[in-house]
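Take a look at chain A:
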Amino acid sequence: MTVPLLEAQGATMRFGGVTAVNGVNFALREMELRCLIGPNGAGKSTFFKMLTGQLKPSAGRILLRGRDITGAEPHQIARLGVGIKTQVPNVFDGLSVRENVFVAAARRGSARQARRITGETLERLRLTAIAARIVGQLAHGQRQWVEIAAVLAQEPDLVLLDEPAAGMTHEEVLRTAALIREINQTHALIVVEHDMQFIRMIASTVTVFNGGAILVEDDVERVMADPAVRDVYLGKQAA
Partner candidate 1 sequence: MTGWASFAAMVAAGLVVLLGLPLVFDLFGLLQMTVFAAMAVLALSQGFIWGYGGIMSFGQTAFFGLGGYTYAVAVMNMGDSTVPVLLSVLLPTLFAALLGYFMFYGRISDAYIGVITLTVTVILFNVVNSTAGDFYTIGNAPLGGFNGMPSVPPLNVPGDPSSPLDPQQTWYAAMGALLLVYILLRAVLASRFGRVVVAIRENETRAQLLGYDTRLYKLIVFAIGGGIAGLAGCLYANWGSFISPTVFGLATSAQVLIYVLVGGLGTLLGPILGAVGIQYLISVIGAQEMVNANLVLGAVLVVFVLLVPQGLVPVVQGLFRRVPGVRRGQVAEAAPVEVEL
Partner candidate 2 sequence: MRPFRPSRRGLLQSAATLAGGALAAPLVARHALAADAIKVGSLLDLSGPIGSSGQAMHATIRLAVDELNAGGGLLGRQVELVNYDTQSTIQLYSQYAQQLALKDKVAVVHGGITSASREAIRPVFDRYATLYFYNVLYEGGVCDRDCFCTGTTPAQTVNKLVPYALETWGKKAYIIAADYNYGQITAKWMGKYVRDGGGTVQATEFFPLDVTEFAATISKIQQAGPSVVLSALVGSNHTAFYRQWAAAGMKDKIPIASTTFGLVNEIATIAPSESNGVVTSYGYYEELSTPASTAFTKAVRAKFGDGLPYISELACATYEGFKLWAEGVKKAGSLDRMKVTEALETGIAVDGPSGKVTIDHATHHVVRNAYLARAAERKWDVFQSYPDQAPADTAAVCDLIKEPKLSKQFVIDVKT
């Protein structure tokens, strides 16, 4: 059997008396696109933070291509090829769009190479026109794009996207979905989203989180049809 790209074994995160993520077993194949859904507080973002080293798991292991990265520093995990767009736009507000992407591209290779990647990425995400603008002055949706651009410029093997379509216009959402499918040609992805339509546009397999644990993991249509999912997730969303 091939080694999964990413694997979590009994990953657990406790804060004081609260268990945010409880014994999650999770595996992702190379080049797979996976959606993570679940109500607010289900532990999705906490799980992402454990994957990227921002939180050290209280118990369990996290493996990247079979290599144990439990408790590694965020920068070490990033260097092993994991890029993340966080839930709240996490960009360099005081720098220009180009500089944001350049800093992401510049970690390895020559400066010339970094400039080339920067140019290509800006073009690919149609950000060239606003490349000189200061990111802090851009609209919310545009800042999301800048962050995605930075993640791509980093050239990761695995891309984690936490609510990439939040706060975007309908047209932007369509573009984002197209982009995700395009990224998936070359990269593995995990996407956290609430928007079911959006998930239908992109997903094959969906993992549902609830109460810090995995409720169900299946094909998108079957998950949608699952009454348990409807109860915890859609019911919650309606409320």
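By definition in this document, a residue touches a chain if its C-beta (ideal position, glycine included) is under 8 Å from a C-beta of that chain, and two chains touch if they have at least 3 such contacts; residues count from 1.
The set was built so that all candidates are chains of the complex that A comes from, given by their letters.
Since this is a predicted model, take the numbers as computed values, not measurements.
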Practice prompt. Going by the contact definition at the top, pick out the neighbour of chain A in this complex from 1 or 2.
Written response: 1
Worksheet item: Within the complex, which stretch of chain A touches candidate 1?
Response: 52, 54, 73-75, 78-79, 83-84, 86, 90-96, 99-100, 102-104, 106-107, 111, 114, 134, 136, 150, 154
